[in-house]
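Taking it in order: structure first as structure tokens, then the write-up.
Only one protein chain is missing from this complex, and each of the others stays in its spot.
Going by the order they are written in, the chains are A, B and C; count residues from 1 in each one.
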């Protein structure tokens, strides 16, 4: 309850900071007008601008996808080229405009979104010289991160942040896990290369390692399979033993989520009885707190005190 | 303790409300008699009616299934057609009857169960004109939701509700997860289309995306596999890194269940008698406690003492 | 702490009860001597008897396994037949002996272990008439449950009981899950049968359902794969959406284990400060208990009271 506003206000603060550092022009000319259109999603013009971008992004990604289908390419190839160039021109114009209207262009160019915006327009231009570059247009999907704000998806950002924080908290455990899997992969790959050998498809240690990754993660394509009894025995053992190791990512993520949800729990809406301080309106007090942790005022008694003894 | 009765009573309330809104006819004629048969599972006639429906549903689904086996179709095709039509006629008669006996037919027709009942009888009729419609008969399985009440499966509904609530609580996290997987799928699909190309089976980006979904979820059919060293390397990295992301659904669901079970625990039916001390009203005593842990007063005997020995 | 002894003593009580109901013969003849050998694992003769059985069980299962290897069968077939018959004769003799020495033979014959003992010796005898019956010898593995006592594996039984209890507690959730998967399987199987059809291997609805189970559980053999674009699209969607459902068993089991471990936690050795009552020596009191829950005596103050406030 207190978390949410604070997080949202942090978000606003972030935007304000961003605005400050991107430098909203002070004079009232076209630069200011365009600044509002490009950077302010709350205004009507800004909303329309964002929706146009959103459609352009999705259209250009969809075009790349459909264009790879031979049958569709033959029929609609020219249309696709037109759409792709229209989107690219729009993004290029937008990119140039952004540089023109902000007070400190280099700060924008070198910012996270500035780089994404730049590499989003690059592929089509480069594809003039190297056609297969066109496939990099998918990078535009990352621009969705920016345009999502128009859809009022803030609540999803919060949930994404919870998941991301679980991943960040667990990063060391996951590195240890990946390291362990990597070493098992090398050893298992080498063993299977020696046991099965090139005649059964394990043509080199890197290929065997690819098989080991595919097997340990229980993906099991089946393009490479152990054919010798010894190889099948080693595989069975490795899968069974490795299964306990491969259970770690899920366990780690689950444990992190449980722990982060427990932290969040006492302030979550389902337990409305988190008493607010009568003096400073702070809430989120522990159930056993008798005094406000912000201002020290005596708190009202907890309504569910007896029910909480479990 | 309070949860269960309230939930059951909510269920009853729901049924009562349903009855009220479906309008039990007041006159004592055939409509009232049939209303009891169709809507009231507690009476004997209603029970028999429900069991007949249950058998008809299962029989018609089984018939569709077996009829698809060429060898069985040749031998028992005619029998199957008869059974299918009998079931359809029964369901149609039931549907018409329901409309006739309730006071406000349109409310029933447009209700959740009304729509299911309607699309359950549709396929056989449509199959006269378009034979492959017959396979839609499986929709009848959804009617099981209604007939389950005859089996006194309420307790399973409660458990299903816990699972469903976990899914609902986690819906935003799961959307974020699906969105992330979707973007990874597009990027990985495009990359593999460029790297492997049509000569190795990755004939288009949508096909590559299908491969990416199959790989990321560790299903790994093996119909499409990376054949170039670079493709195998990218696949290995993606699987290993993606494995941490794919661990999220399990982690999310697990965490939600842990948290919902913690909330439910003190009120759950297996511990119906968390006795309160008669002196200081403290509750939360262990089931084997004989004295209040706060004030030392003798506790009343535990009502489910013998039942707890497992 | 208190849990363990009580569970062990329950185990002993169980054995004692078993002994009582199987009827230890009172006269001091050969029946009593054999009773000790067969039923009492603590005595030296009984131990040797159990070890012999253990070896015979493992040997006969190993023989069945190796005998299925054509190369080994040719070389050692006769030896295997001899071992198998020796084991069967031993088990038959043991079975007859058990019936002879207990006071109430029928109670033994109809008990859980009595039935296992009987069907363990059946296959070899039946194989005289129907050779493939010989493979049922694997049933003998279930006899391991009985002989495990000789290995002092009680602690593993306790852990197995925790896992089993988690499974039992989660049984309704798992039934709901299996039911949901079953319905999804039927619908997905029918849809894929209609979409892909017999020409792509989906020769009937049961076969499609087999494919659906293999796909939904992310096993993905790859013997049946969608070949039409629509089929691949439906498969991708189903896998992605179904992945959230398939995450349930792990989540359910994990949540049950977390909850059962939390219950067990306050009495587990890592937290030795669970105070014992100075009067009746009962321990396992809650950390906030001030009086003994068994006898009502005042408890000593909790040593880690302040540390526990988190």
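Note that a residue touches a chain if its C-beta (ideal position, glycine included) is under 8 Å from a C-beta of that chain, and two chains touch if they have at least 3 such contacts.
Just so it is clear, the model here is predicted, and its values are computed rather than measured.
Participant: Consider the whole complex, including the chain that is not shown, and state which of B:189, B:220 or B:242 touches that chain.
Facilitator: Here the residue in touch with the unshown chain is B:220.
Participant: Taking the entire complex into account, which one of A:121, A:213 or A:255 touches the absent chain?
Facilitator: A:255
Participant: In terms of residues, what is the contact footprint of the unshown chain on chain B?
Facilitator: For chain B, the residues touching the absent chain are 218-222, 250-251, 254, 258.
Participant: For chain C, which residues touch the unseen chain?
Facilitator: Its contact residues with the unshown chain are 61, 64-65, 68-70, 132, 135, 138, 141, 144, 155-156, 159-160, 162-163, 166-167, 174, 178, 181-182, 206-207, 209-210, 213-214, 217-223, 246, 249-250, 252-258, 261-262, 265, 270, 306-307, 309-310.
Participant: In the complete complex, which positions of chain A touch the hidden chain?
Facilitator: Its contact residues with the unshown chain are 172-173, 175-177, 179-180, 183, 186-187, 190, 193-194, 203-206, 209, 215, 218-222, 225-226, 229, 232-233, 235-236, 239-240, 243-244, 247-248, 250-252, 254-256, 258-259, 284-286, 288-298.
Simple rule for what comes next: only the chains that are shown with their structure count from here on.
Participant: Relative to the centroid of every protein C-alpha atom displayed, which chain's own C-alpha centroid is closest?
Facilitator: Checking distances from each chain centre to the full centroid gives B.
Participant: Which of B-C or A-C has the same interface as A-B, meaning more than half of the contact pairs match by residue number?
Facilitator: It is B-C that reproduces the contact pattern of A-B.
Participant: Can you work out the whole-Å distance between the CA centroids of chain A and chain C?
Facilitator: About 42 Å, centre to centre.
Participant: Starting from the mean Cα coordinates of chain B and chain C, work out the distance between those two points in Å.
Facilitator: For chain B versus chain C, the centre distance works out to 29 Å.
Participant: By residue number and range, which residues of chain C touch two or more other chains?
Facilitator: Answer for chain C, listing residues that touch two or more other chains: 218-222, 250-251, 254, 258, 288.
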